[in-house]
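Of the protein chains in this complex, one is absent; all others appear in place.
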Amino acid sequence: MIIAERKPMEEIKQLIVPYRKVLVAGCGTCVAVCWAGGEKEVGILASQLRLARSVERNEISILEATVERQCEREMVAEIKDKVAEAEAVISLACGSGVQTMAEMFEDKPVFPGVNTTFIGMPEREGLWVEMCGACGDCFLDRTGGVCPIVRCAKGLLNGPCGGTRKGGKCEIDPEKDCAWVLIYRRLEKQGRLDLMRNYYAPKNYRAVKRPGKVQAAKA
Amino acid sequence: METKIGVFLCNCGEAIKNIDFDAAVKEIAKFPGVTCVNLSSDLCLEEGKKKMISCIREENLERVVVAACSPEFHEHAFGEVLEKAGLNGRLLSMANIREQCSWAHDGDVTGKAVELVKMAVNRVRLLQPMEMKELPVNNEVLVVGGGFSAINTALQLSRVGLRTTLLEKEAALGTGTEELESLCGFDTSSMVSAVEADKNIKVLTSARVMEVDGKIGDFSVRIRQEGGEILRKYGAIVLATGHQTELALDCELKLGLSIVSQEEFCRMLGNPSLETEPKTIGFIFDFCDENSRFPTLATLNNALAAKRRWGSEVYVFYKSVKVDSEGAEILYQEARDCGVVFLKSEVPPRIDVDNGQVKIKAKDVFLGEDIILVCDVLVAEELHLPTEETANLSSLLNIRRDSRGFCQEENVHLYPVASEKKGIFFVGGCRGDLDLGRVLTDISSVVMNVYELLSSGKILVEAEKVEADPQKCVACLTCIRVCPHGAIQLVRINGGKEVAGISDLACYACGICAAICPAKAINFQSYRDEEILAQIEAI
Partner (left out) sequence: MRIMNGHIVAFCCEHSAYPAADSAGRLGLHYPENVRVIRVPCAGRVDLIHILKAFENGAAAVLVMGCEDGACHHITGNTRAKERVKYSEILLKEVNIDGGRVRMFNLSPNAPHKFVRAVNEMTRITKESGR
């Protein structure tokens, strides 16, 4: 899922300096699961902002709302009254959600409250790691399910680089596992090591035009 | 329509002196929703309770606040009063105006008392009724093990009418109990016969537990025997997987005629045709392992027995003699009176073997000198360790073990035979440092616990006390991973969607899941966020 991280408090406080009534809008999907922008985080940020402005003797009214998925117009429409009430909105959703809200309420300043970082999964409780680079041309079939584009520091398609440290650690970042060691071991378990002999041509990064578009064949 | 709330204050037979109740009543009557405020001096007694019941009925109260002593005493009883008055017993909140107000502060505490009542009123307004539900449970018990503890647990369970399966990995029951037998004087073979004759007990030998699923009242256990595998269901599981002993000796020194274990020594004592009676005997214990109840008893017993049977010179090297087991102190006195010599030292003695004789060298703390003892037989120090079975089974059941690898009690003082998962108990050597007296108590404890849980075939629980709202749950698995009692699993609901399902039977109502759920999907009745925040807002 999409992993995001709350922006530094100073940055958020700066965004709402001129306002006296602000809505903090959360999303109940990816950002909720990675503890960055769900209903709970909305409550916490709202509480902090009220306290901050109270200490500064510049009170502010903070409204709170969370929709299940902030990138769906129908769901965002459910909170249109609260948006109308506020002077500005801090969205804790990923960039997709922020932009959906901004598009639906064009006259209202919508600010991002989190930084959208990557597509990843929980390695353990509270720790999310990047897994997918959304390159648009997935070749996980020939790497035993390990993506070297994001998990190899050099993004090599025909690894390893030869600088792998002892214990299978990355030359650049000794805390990281060398992705190509992981690939090797995976292919070994599956009896498909022959794939390592293949040479793969440089990737066509133009496979993903920006902004990307996917049109489903059926209605 | 505002919820009708009744507030009942008590001055606890006038033990609460520094609260101005008249002023308090006036303030409390102003709180939104409060339709009646009563002052009593004996709410917890029959008269007080009767008045409360009439008031609830007459005023058609929907929620009740009791401002009196600590809820730790009478919350349950007041809940029953509500039930008698026709109101759900959970629609009650208490304000502790005695221990945590009147008795804790100097001067006038009326202000605080009123605020505590306000907090309770705010909370009680939000409380929801809770139903009790009877859930059926399987009332068969699985006891894993085949030694003294396992056999006796099974026998006692049978006596209270519960069907038990005794599961032993060896080919026969009663292996490994010789040392215990000679020390405590019971007869393994007659115990085994009793088990085999008991209609309530099924014995499975050469059997191992391969997998355990489910929760209290409904454990599914996959058992492997010689012929194949079987699947059985049980309501509770008792681990009686014992302990093992290992000699604390340098690997160079070999066991033989001169260096023996306690068990070996017992056999020597009991052997009528022993070739030579040892003239000088040395014992070593309590140096390598602080948890030495059993070795202490074994040493004292065997030292005394050797003195009495053979009249040998007996020397005991020790770090400290811990006599907390019942009868241990007397045994120690007897041994000294009998002439057993006790030598205290700080560090483990040095052991050498020289021409078939054992030489022990230690620095005696009191003499301040080295003592060298040449003896015919040395009974070496033994470490009491957990068995592999304990490790395996704990892993399968996902229950914790302590730092030495023995089963970890849920609470050393209050729940010494229970694991942190309901329905899983342990008894005997697998609990660690025990003596016979404690083992017998533990067995009775476990039997009582299991009987209480399973005998009626159903368990009364608070229905959906902690529940994950399937609408809000996104199956992020956080609560499942975090629950310390293993009470939450992924369940499939009507539409095929998978959500977190909290077992009413296995849940301990701690609220850890409710706090951590990123989607605020877990409803913990009586301790929901709203109910906690309402108290904060009242201050």
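By letter and in written order, the chains are A and B; residue numbering begins at 1 in each of them.
FYI, contacts are C-beta pairs under 8 Å (C-beta built on N, C-alpha and C of every residue); 3 or more make two chains touch, one makes a residue touch a chain.
What you are looking at is a predicted structure, and each value in this text was computed from that prediction instead of being measured.
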Candidates B:400, B:438, B:458 or B:472 - the one touching the absent chain: B:400
Residue of A:28, A:43 or A:148 in touch with the missing chain, whole complex considered: A:43
Hidden-chain contact residue, picked from the options B:5, B:34, B:64 or B:119: B:119
Touching residues on subunit B - with respect to the absent chain: 70-72, 96, 98-107, 109, 112, 115-116, 119, 400, 410-411, 420, 482, 484-485, 508-512, 514-516, 524, 527, 529, 532-533, 535-537, 539
Missing-partner contacts on subunit A, residue numbers: 9, 40, 43-44, 47-52, 54-56, 59
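The working rule: only the chains that are shown with their structure count from here on.
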Subunit A and subunit B: spacing of chain centres that average the CA atoms, whole Å: 45
Residue numbers on subunit B that touch subunit A, as the complex places them: 472, 474, 476, 478, 481-482, 518-520
Parts of subunit A lying in touch with subunit B, wherever the complex brings them together: 28-29, 32-33, 35, 38-40, 125
